[in-house]
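Only a single protein chain was left out; the remaining protein chains are all shown in position.
Each chain gets a letter, A and B, in the order it is written, and its residues are counted from 1.
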Amino acid sequence: MEITAKSIYTDVEKIRETSPLIHNITNYVVMNITANALLAIGASPVMAHAEEEVEEMTGIARALVINIGTLSESWVRAMFLAVKRAGDLGIPAILDPVGAGATSYRTKTCHDLIDAVAPAVIRGNASEIMALAMGETKTKGVDSSDSSVAALEAAKLLNKNAGSTVCVSGEIDYVVGGESVITIENGHPMMGKVTGLGCTATALCGAFAAVNPSFPAAAAGAMAVMGIAGEIAAESSKGPASMQVDFLDALFGLSEDDLTNRIRIGGQK
Amino acid sequence: MEITAKSIYTDVEKIRETSPLIHNITNYVVMNITANALLAIGASPVMAHAEEEVEEMTGIARALVINIGTLSESWVRAMFLAVKRAGDLGIPAILDPVGAGATSYRTKTCHDLIDAVAPAVIRGNASEIMALAMGETKTKGVDSSDSSVAALEAAKLLNKNAGSTVCVSGEIDYVVGGESVITIENGHPMMGKVTGLGCTATALCGAFAAVNPSFPAAAAGAMAVMGIAGEIAAESSKGPASMQVDFLDALFGLSEDDLTNRIRIGGQK
Partner (left out) sequence: MEITAKSIYTDVEKIRETSPLIHNITNYVVMNITANALLAIGASPVMAHAEEEVEEMTGIARALVINIGTLSESWVRAMFLAVKRAGDLGIPAILDPVGAGATSYRTKTCHDLIDAVAPAVIRGNASEIMALAMGETKTKGVDSSDSSVAALEAAKLLNKNAGSTVCVSGEIDYVVGGESVITIENGHPMMGKVTGLGCTATALCGAFAAVNPSFPAAAAGAMAVMGIAGEIAAESSKGPASMQVDFLDALFGLSEDDLTNRIRIGGQK
């Protein structure tokens, strides 16, 4: 089924009507903006990381978001408990491999999490997705002078190996899943100056996956909504901090017209 | 003594003049807004959760705020050390049972904390207060088709059993303590779209309890100030993120006239 402004807005309405509980095990830097973004789109966020409770919390959630941005030993143990519980119950799990490739601890933790239970969606930037894809093939097959091409090739490889829908965000966002590669060309350069917007995109993938069982469609919807809210925010903001405020306000007020008038989606077969 | 705009503003002035140190052991999501709200009202916030130092920190504070929103084992141990120290020294402790009822770990931790040292004030939303009250009575006595009535009944039960002033926040906030039930009807629906405003209300209970030994009066003051700052913010904000900014600015600038003109307090005997 084709993904359009109308189909994405239908998902937004479902999120607003059902307020799905999204269980986040995420990093300290972005917890506040992640929670506020989930509230703004209409979902209901909860953060919980204790080994004593993560399985119970995942069990009442509609999606699980795992983000390794400030990982440590006990948090990683909790992530495994939560993804296994999500796997058992058929709850979609979304993985943000923040900083994969920067340290071996991050790269290895991501590989182990993916091996334990393939996420519904893996969303990262080009270098993170390339680090995960290369680690699996032990080759330099994704090297390229064109980083956007390299990122897309890495996303395809990771999708093939892990079975997850893979979303690599950048100037053009690519969503690789099933038989298709979807491109989203919304967004604004100032978004790169606001900490946590990548993590926020991942959290929104969770909100969309909670209401749409097609994970490529869920990831594409999240990326379109992110980019369009960023474009709206850029029109009124004076810098990255007012951009963050205006972005969340735009997410909250997002209308079907905003989607219809601004969406730049392509690449669907 | 009746609680009025004037009596509440007297407390605000005391907070601004004495800048009481408020020791918070709170959750990761809200630490920043909590600290900023305490600064905005005139208090001096400190966050500390290490078992090595919490007793010493509580010992120099004028109130202790415990919030279980992202609890884990070592944090819970620190919470017990801190509440016992507060109990020994007569420092008021405020408890926010975030997510009580959602997992058994949260519900049990709250019960154990309350059993260890009865908090001066327990502040939560309807479902949290109902979870704590039901857990103590092992009955369904608080079930009701009218959730506001059910919440009030739960607050009365928890107040009777724990001995704490109990504040249940919602469209109408109820403060149950001593012989009276105080109602506060300030606030704005957009406040529910900003993460951490409930936790912020709890932190402000700490600031008021630091300057007013009547805990029902302290809780009522905190809730009135929260609601009124929210109303002022709603007049200028375009969405939940600008609401958060405008709320903190309003808290900082709160005048006696704001309180006098807007307060909707009732239910006092």
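Operating definition for what follows: contacts are C-beta pairs under 8 Å (C-beta built on N, C-alpha and C of every residue); 3 or more make two chains touch, one makes a residue touch a chain.
Note that the coordinates shown come from a computational prediction; the quantities given were computed from them, not determined experimentally.
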item	value
Sole residue of B:N36, B:S127 or B:N161 that reaches the chain not shown, by the stated touch rule	B:N36
Residue among B:G163, B:G253 or B:G266 touching the omitted chain	B:G253
Residues of subunit A in contact with the chain not shown	27-30, 32-33, 69-73, 99, 102-106, 193-196, 237-242, 244-245
Footprint left on subunit B by the chain that the document does not show	28, 31-32, 35-36, 39-40, 45-53, 56-57, 60, 74, 244-253
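Keep in mind that, in the parts below, only the chains that are shown with their structure count from here on.
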item	value
Length of the line joining the C-alpha centres of subunit A and subunit B, rounded to whole Å	34
